[in-house]
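Removed from the display is one protein chain of the complex; every other protein chain stays in position.
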Amino acid sequence: MITHEEILNIANLAKLSVSDEELDELTKDMSEIIGFADTINAASADASDFDNINNLSNVFREDTVVPSYDREEILKNAESQNDGYFLVRKRV
Amino acid sequence: MESQIKKLSGLMQSRQISCQELTQNYLDAMERDNKKINAYVNPTAELAMEAAKAVDKKIASGEELSPLAGIPMTLKDNISTKGIETTCCSNILKGYYPIYNATVWEILQQQNAVLLGKTNMDEFAMGSSCETSCFGGALNPHDLSHVAGGSSGGVASAVGGNLAVYGLGSDTGGSIRQPASFCGLVGLKPTYGAVSRYGLIAYASSFDQIGPITATVEDAALVYDAISRYDEKDSTCRGNTGKPASESLNNSIKGKKIGIAKEYFDGIRDDVNDAIQNAIKVYESLGAQIVYFDMPSLKYSLPVYYILACAEASSNLGRYDGIRYGYRTPHYSDRNEMICKTRSEGFGKEVKRRILLGTYVLSAGYYDAYYKKAQNLRGTLVKAFQDAFQKCDVILAPTVPMTAFPLNFTAQDAVETYQTDICTVPVNIAGLPAVSIPCGFDGTGLPIGMQLIGNSFSEPTILNMAHQYESAAGNSVFPRADMGVKL
């Protein structure tokens, strides 16, 4: 069972706000989903270590400069910008 | 089944139809029929006509073109397209115009593809019905009271509804194969690392793979051959270093060994089972050998998949904070509240559930019991498949235990919905290729799909096997929807 407190703790880590009204339903949903995840407990762990999915190693890039993007492009999708910076205003 | 791509390419090359005429046909059909199925969320008519015009010029000048040149197609809305809005069908990305192209789109543009528009999907590819899309779900062109499937539901709906010749989707736990199966199409999930993920908006990085949804196996092979290239931008991508898949489609499959793992058939619907048993008979008649074995570790694949995929998703989706792109909440009192509210308002319910699950399984105190254990079982599953491919060339299994869901079926219970991914997730866990092809219909006429699973980079083998079945079974298993462009 997962508690309200745990839900709020995870939500804080994930930067999601949970309203009081949502909390009950979410706790119920998450308990169910975590219960489902718990089914792996039945499996015996045979320590077959998993590396990365395609067993590649040493994929590198050479240290050569490529011109950066125009700042206009970089800032293009931002909700708010000022003086070439991304901007988060104090309060709105 | 005749390759649609080859057929249309031939018509254009022999000047029986211009690319502009062909494209206009599709755009007209979209205008008429897209509202029925909600496949496209962002049609790009103007750009399509521009691209078509360029293709006609090249044909006129006698330039040698790839078979994909001038073919009208679509991209799932999680594939980045420079200057074309890319939303992942999430409110949090509405109004986001990428400033760079996904590698697959870069390749297809070089091959003169004609993009008709971006298609619908479950929000951030999280779902199996397309109904978590912020634009509402895409419908099944064979029965509008059923879903197209998910998450690449829009691509399947568009191709199945004859509103695109082919499309690229992404498959993290079945998101190409399941909607292909629901819509009576071919869906190929390539080997992890065969196709570049650069520009694919990540759901779960070690599972995601881009692949085609097409009407025929040969079309899937042609598209796969085009996009399975090494990409220096994706460290995990090596491309297909072997022969093109389209060259071996007609090889004899006599003596090929088809493996049947009984766990894949646990709890599947009878009509689905019957269709697959019939397909097995077709394969036997083609000279293939059937071998039966157990893969007991398969039963853990669902929780393993959800734990690992959600863990990666919780990290991949942390960046949507309203600062650099996408939605930002209009009201907040400080920066932290801005970020939390932006995310809570911008993400839908299912996405938030998966972020929370992923955060939970990685958090202090739970990491070992969930994430680490699941990672360990991933190793076990990889090994189980390696062992299986000692015994057979391909594994044959249902794609989904049932046919397309009625609308709103998945909204009710998250876990119950997750269970329907039981047959598709194992190959994503093991990074293997699999192709879903139609193999019959249920009592109401909805398509049934089966999948052929191969060893790493054995796309030529599974597509050869699929093509041979397709040729033998013929039109009887391949449905045509009564809408869109009639070829």
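The first chain written gets the first letter, and so on, giving A and B; residue counts start at 1 in each chain.
Here is the rule we go by: a residue touches a chain if its C-beta (ideal position, glycine included) is under 8 Å from a C-beta of that chain, and two chains touch if they have at least 3 such contacts.
Here is the rule we go by: contacts and distances are computed from a predicted model.
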Answer for the undisplayed chain, UniProt naming, from "Transcriptional regulator", "Sorbitol/mannitol transport system permease protein", "Aspartyl/glutamyl-tRNA(Asn/Gln) amidotransferase subunit B" or "Ammonium transporter", is "Aspartyl/glutamyl-tRNA(Asn/Gln) amidotransferase subunit B"
Among B:Glu312, B:Asp393, B:Asp421 or B:Glu459, which one is in touch with the chain left out?
B:Glu312
Sort through B:Lys36, B:Lys233 or B:Lys299 and give me the one touching the missing partner chain.
B:Lys233
Option touching the unshown chain, where B:Ala202, B:Ala261 or B:Met295 are the choices:
B:Ala202
To test your reading of the contact rule: which positions on chain A touch the chain that is missing from view?
9, 12-13, 15, 51-66, 68-69, 71, 74-75, 82-91
By the contact criterion defined above, which parts of chain B meet the unshown chain? Give residue numbers in ascending order.
78-80, 86, 88, 93, 96, 98-100, 102, 197-202, 205-206, 232-236, 311-312, 314-315, 318-319, 321, 323-325, 335-336, 339, 359, 362-364, 367, 371
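We adopt the following convention: only the chains that are shown with their structure count from here on.
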Write out the stretch or stretches of chain B touching chain A in their complex.
95-97, 99, 192-193, 206, 232, 235-236, 238, 297, 300, 302-304, 306-307, 314, 318, 321-328, 330-341, 343-344, 347, 352-353, 355-357, 359-361, 363, 369-370, 373-380, 382-383, 413-415, 418, 431, 456
Please name which positions on chain A make contact with chain B in the complex.
2, 6-7, 9-11, 13-18, 26, 29-30, 32-41, 43, 45-50, 52-54, 56, 59, 61, 69, 73-74, 76-80, 86, 88, 90-92
